[in-house]
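Have a look at the structure that comes next, please.
Note that one protein chain of the assembly has been removed; the remaining protein chains are unaltered in position.
Presenting chain A:
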Amino acid sequence: HFEQAPMYVAVLTYLSFGVGTIFGYLRDFMRACGLEKCNLAAEREEQKDFVPLYQDFENFYTRNLYMRIRDNWNRPICSVPGPQFDLMERVTDDFNWTFRFTGRTIKDVINMGSYNYLGFAETEANALKTVADVLQNYGTGVCSTRQEMGNLDKHIELENLVARFLDVEAAMVFGMGFATNSMNIPSLVGKGCLILSDELNHTSLVLGARLSGATIRIFKHNNMQSLEKLLTDAIAYGQPRSRRAWKKILILVEGIYSMEGSIVRLPEIVALKKRYKAYLYLDEAHSIGAVGPTGRGVVEYFGMNPEDVDVLMGTFTKSFGAAGGYIAGKKELVDFLRTHSHSAIYATSMCPPVAEQIIRSMKCVMGLDGTTQGLQRVHQLGENTRYFRRRLHEMGFIVYGNDDSPVVPLLLYMPGKIGAFARCMLTKNIGVVVVGFPATPIAESRARFCVSAAHTREMLDTVLNALDELGDFLQLKYSRHSRSSRPELYDETSFELED
């Protein structure tokens, strides 16, 4: 699934970074001499003799390379982030150092950037009626932690629903998805334990692993041989200096990786984990609601038993149009987290209207509200994903990831094309997300599309036509395996000779 680009592309990419760096040094020099105006904020006069807060070389990349294409990120919007949204028009007079709003809005831009997989980011009054009621009844905040006075009946209702949805014994919800990882992994593992984490894990998983104090070893992305070797060596040789046995081994993986679009190889990992008696922590931030025949995530996608995964974690931000995270699993696990999780003791609980939004969207997906709307959304997402990916392959772009994942990264490689791509798409009224270093490897910048169930076929076609044009204009069609759009021509088993 990860096609390599032709060699000349890699060479040109590194060359462009080289040129950018040289110009960066030149500009820094000119700024230091005073030949060029320095637009950066400066330290206070009274504190000029303090130790400098930032080292110059730490910010080199930010100052010189990121600043040139900064207008493609942090674009403010002023409507609901549905399949189409309104952007606030923003111009810069000094090459991206400062921005100014003109006051106009760019209306009905097709949204290929927000994580709105099942289309629950909507403002239809009927759909949001229960949320509005809860808001009126309960207010906006909670002002207390879970263990003290912040445990509302809404939270209990939500937790029972999540446990039912995932078909596990119990679940616990937290106010923020990022914090769910960084506050619960330290309570599950500590010193003397081993964490085996995938190369491309999200920052929250890495932070949680670091805060726990356990030893961390990294295996290559989705590579089962690498993982098996690490497991064998870990159990055979024990802890590094003392050779004592590890207390426990925890494997951290994600359901869908947000920058690659690849789906984890769950059956193989579960087989490995059973053989080596390790524990599995699955972060389904992007995959819950988005894959699987009824939207239950990667566990259902592979047809596996949810009890095989020890800790099921996920967030409600992406598919359910709300905020927050959950951890689900056996009752002992959830009881332990209720008493020992950092979040339950020190952090505020989820606010009631957000909890109600999750309840109503989850009921919709499960079909408990009496309609088949939820199932329709899941199917629509699957269809949209497959159509979009198929057409991109046919056009000849290099696209990473599994064919069923709604996260579609399209490789751009060269830093100059990052800015050009995003700006040209905006002129065509399409909003895309581009990512470069440091979120991706330096030579593999990409544009990432998030397909949504709310996108209609016409919207997808508009986007695909624009991509086609832009691909030719910017020469982005690097793939050497482009599939023809007429596969039936290759299937000829009988050739009729003309007489």
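Note that in this section contacts are C-beta pairs under 8 Å (C-beta built on N, C-alpha and C of every residue); 3 or more make two chains touch, one makes a residue touch a chain; residues count from 1.
Definition applied: contacts and distances are computed from a predicted model.
> Considering the UniProt annotation of the chain absent from this complex, which name among "DNA helicase", "Cytochrome c oxidase subunit 3", "Vacuolar protein-sorting-associated protein 36" or "Serine palmitoyltransferase 1" applies?
Cross-referencing UniProt, the chain left out corresponds to "Serine palmitoyltransferase 1".
> In the complete assembly, which of A:Gln4, A:Thr92 or A:Ser144 touches the absent chain?
A:Ser144
> From the list A:Val131, A:Leu158 or A:Leu312, pick the residue that touches the absent chain.
A:Val131
> What does the interface between chain A and the hidden chain look like in terms of residue numbers?
On the side of chain A, residues 41-44, 46-47, 49-55, 62, 66, 73-82, 85, 88, 111, 113-116, 120-123, 125, 128, 131-132, 135-153, 156, 175-179, 182-183, 186, 188, 202-204, 207, 210-211, 232, 235-237, 245-249, 275-279, 310-311, 315-318, 320-323, 332-333, 335-340, 342-348, 351, 353-354, 357, 431, 433 touch the unshown chain.
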